[in-house]
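The complex is shown incomplete by one protein chain, all other protein chains being positioned as in the whole.
Order as written gives the chain letters A, B and C; numbering starts at 1 within each chain.
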Amino acid sequence: MPAAIADRLQGMIPPVVTPLTEQGAFDRASAENLYRSMLDVGVNGLFLFGTSGEGPLLNAAQQAEAVEVAVKVAAGRAPVLVGVLEAGTDRAIALARSVKDWGADGLVVCPPFYFPATQADVLAHFRAIREAVDLPILAYDIPVTTKVKIELATMLTLAQEGTIVAVKDSSGDMVGFRRLLLKRPPGLKLFTGAELMVDAVLLQGADGTVPGLGNVAPEAFVKLIAAWREGRMAEVVEIQSAIVRLFEVFLRPDGVLEVGYALGSMKTALKLRGVIETNCLCRPFPAVTPEHEERVRTIMTETGFL
Amino acid sequence: MPAAIADRLQGMIPPVVTPLTEQGAFDRASAENLYRSMLDVGVNGLFLFGTSGEGPLLNAAQQAEAVEVAVKVAAGRAPVLVGVLEAGTDRAIALARSVKDWGADGLVVCPPFYFPATQADVLAHFRAIREAVDLPILAYDIPVTTKVKIELATMLTLAQEGTIVAVKDSSGDMVGFRRLLLKRPPGLKLFTGAELMVDAVLLQGADGTVPGLGNVAPEAFVKLIAAWREGRMAEVVEIQSAIVRLFEVFLRPDGVLEVGYALGSMKTALKLRGVIETNCLCRPFPAVTPEHEERVRTIMTETGFL
Amino acid sequence: MPAAIADRLQGMIPPVVTPLTEQGAFDRASAENLYRSMLDVGVNGLFLFGTSGEGPLLNAAQQAEAVEVAVKVAAGRAPVLVGVLEAGTDRAIALARSVKDWGADGLVVCPPFYFPATQADVLAHFRAIREAVDLPILAYDIPVTTKVKIELATMLTLAQEGTIVAVKDSSGDMVGFRRLLLKRPPGLKLFTGAELMVDAVLLQGADGTVPGLGNVAPEAFVKLIAAWREGRMAEVVEIQSAIVRLFEVFLRPDGVLEVGYALGSMKTALKLRGVIETNCLCRPFPAVTPEHEERVRTIMTETGFL
Partner (left out) sequence: MPAAIADRLQGMIPPVVTPLTEQGAFDRASAENLYRSMLDVGVNGLFLFGTSGEGPLLNAAQQAEAVEVAVKVAAGRAPVLVGVLEAGTDRAIALARSVKDWGADGLVVCPPFYFPATQADVLAHFRAIREAVDLPILAYDIPVTTKVKIELATMLTLAQEGTIVAVKDSSGDMVGFRRLLLKRPPGLKLFTGAELMVDAVLLQGADGTVPGLGNVAPEAFVKLIAAWREGRMAEVVEIQSAIVRLFEVFLRPDGVLEVGYALGSMKTALKLRGVIETNCLCRPFPAVTPEHEERVRTIMTETGFL
């Protein structure tokens, strides 16, 4: 039941990567290992096919197998949320229906992309999906990829009418998120994708985080959440500071944050930890270079995460 | 044979809309009428599934039927080019293979979107598609939707190595296009999507145009091209000026160019002319309002295009 | 002595508006009242000629009188910092020299604007001013007006070599500020201009805030700082939440943040509180409308700040 799922949404929900073989096929064994290791660390859910999960680059067969594995491994221990990141509404509905058939617990939907979307387009997109598929929806606000910010008024409308039950904010707009925190209707759960600001948004009332960096150091985020729940604020900030230092793994040596590079770092970290087999990415992303791998290893070691 | 097709690329190639029924299904009868009417006016090719064709919003069944109809109607009179506008390389290859099976003559490929792409990603994307499918490729440069400009060096590399045979420039960067015109390798055909600058780019050596506004007034662009070929430059500018006045149909009453609005104007114009049955758009675009229809009718009438 | 001043930089330093008469002249009486009322509330400094102070719109005579009044009113109770917001280096040095002559305690310098500046230009600009004038410099990072972000490496270089003693971050880039907080050299003081995120940055180790909204509710920020110093974190968040609600005064009725509108709100609030005489702005900003005044009054009343 949607309501029940929404009640369970909280804490640390990693946007897990999608493990691939050297040939580019879905790597089932690695995925089982990845999902299980996340749950064993104590995460509060699994989010497949987000930006970190290379959602829009996968084909239907890969997606079906990944969700099936996640649902089996989770086995009710934590909700399985699945990204519906599609350029248009009809393709999104088709995927959403499949996701429900595959047994997932919720959808994470971003605005339609390719075409620059208006706020009216955003409303229409979410409403059509909600109407077509009976699964709770988290709104995924990520203008760096979709080109459109889900504006405050739009988000509040979607929440008040029951179209969405939660938000993953990856907009980088901390002030906008702050205003959303203060104006949200009862029951709307708010998560940040800004892994460097988790302490701040928890302080301000957020329900949790969906951090890409959670692929690299899931236990740090789980501990941060735990410290927060128990009121140990100094520890929260201390863990957060360690996470900020670790964040360098996402930056190229010249300091630039490039999405393909960051995705490579996530898979490399998991490979270095022995969780997944390869750090192969979907095309057109280039192969991770040995220098890149070495950089990830060095930073993880220096910051105590390896 | 790719080379043969590339040799035939020239003049006016409309990026045709995709006619839909009130229920959102592909409208076969309208499409036949549309494609035939374009060919009868004397266009030099048909381009399906571009931005005007709502390519990324269609499903595979709609796409298959549309290409099949276009190929049948064209019957070799003019090449049928088909857009491959996909967020990732594997999905793009899958579509490109289908396009070849459906009998089309060439692909129009844009950079991968959703994920912000680097120039290396752009190169990898085009090369992988070229390697996988034996059809000539036109590069579609449209950063307003894909977020990435295909830079001059990238474009030249793709052309020199034979990955692409032509370019549709919808970047709005007239200076960049100018530099491309002067540096292009022999055989690379250059088309502009900037319907208000056709006279200028022809003057500068371009091979033709792929104008969204060609859905509204195909005969004007065909006449402009003819006047140019025959050296009647004053007439070229005169026709172009009329086209600029007509361009107002794409702008909202407040002067803003909104893609969904412009798409609605295209289909409305074709409906008003009796070429297609409805002006319905793919979701999430809203229905064209009566005020919008009236505005299109008024501008077309005032500018002599209805 | 610079070092001594830097040591005193902390807490709440309002970027005060510049009161004008109906005729557009500097309003000396209102300014005296404004500066005194700020100091009486307990602010830790005065910052003249920032964005809130309409610095780049004032002439030299207005500037001279304003600084003179501020220095006289402050009388050593708190440092007087003066904005040097100029398009080029030579003009900036000329102003900085005057500021020193007028008796101020420090400079707040933003990157050169008009011409898009490189990081090398930014370095050269700050260094030339530092070399020419013996006053401590706060770097003012505000890309929304200057078009250039002072990148992390640039800021660290300026700090390490002693060119700057503090930073006012109005970049909106909370993650960048976080990284700066963790990497700053000893002694570099860090202030945020993001009035809605003060609790968060204090939690993360910032030294204080320079909030435009401090013109509207200086006592709220002073209390927030006090609560923080005394470890009453729940109260910090509570005050911050009230400030977020008050922030609506900066937004137009349609929710858009427009600088001229926000400046009008600041002066209106001070006029409503009886601190300054008029809410006139420098040209080309339009006069504050009665509707705008009413909106400010309503929001201030509803949020308990009037």
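Side notes on the structure shown:
Criterion: a contact is a pair of C-beta atoms (placed from the backbone, for glycine too) under 8 Å apart; a residue touches a chain by one contact, two chains touch by 3 or more.
Quick caveat: nothing in here was measured; it's all calculated off a predicted structure.
Although it is left out of the displayed model, the omitted chain contacts the following shown chains in the full complex: B, C.
For the options B:27, B:121 or B:199, the residue in contact with the chain missing from this view is B:199.
Chain B residues in contact with the hidden partner, per the touch definition given at the top, are 151-153, 172-175, 178-179, 182, 194, 196-197, 199-201, 203-205, 233, 237, 240-241, 244-245, 247, 255.
Interface with the hidden chain, as seen from chain C, comprises residues 24, 51, 54, 56-59, 85, 87-91, 94, 112-118, 120-122, 124-125, 128, 144-147, 258-260, 282-286.
Please note the rule applied: only the chains that are shown with their structure count from here on.
Considering every other chain in turn, none proves to be in contact with both chain A and chain B. A comparison of C-alpha centroids places A closest to the centre of the full protein.
Mean C-alpha position of chain A lies 37 Å from that of chain C.
Chain C has its Cα centroid 50 Å from the Cα centroid of chain B.
Residues of chain C in contact with at least two other chains: none.
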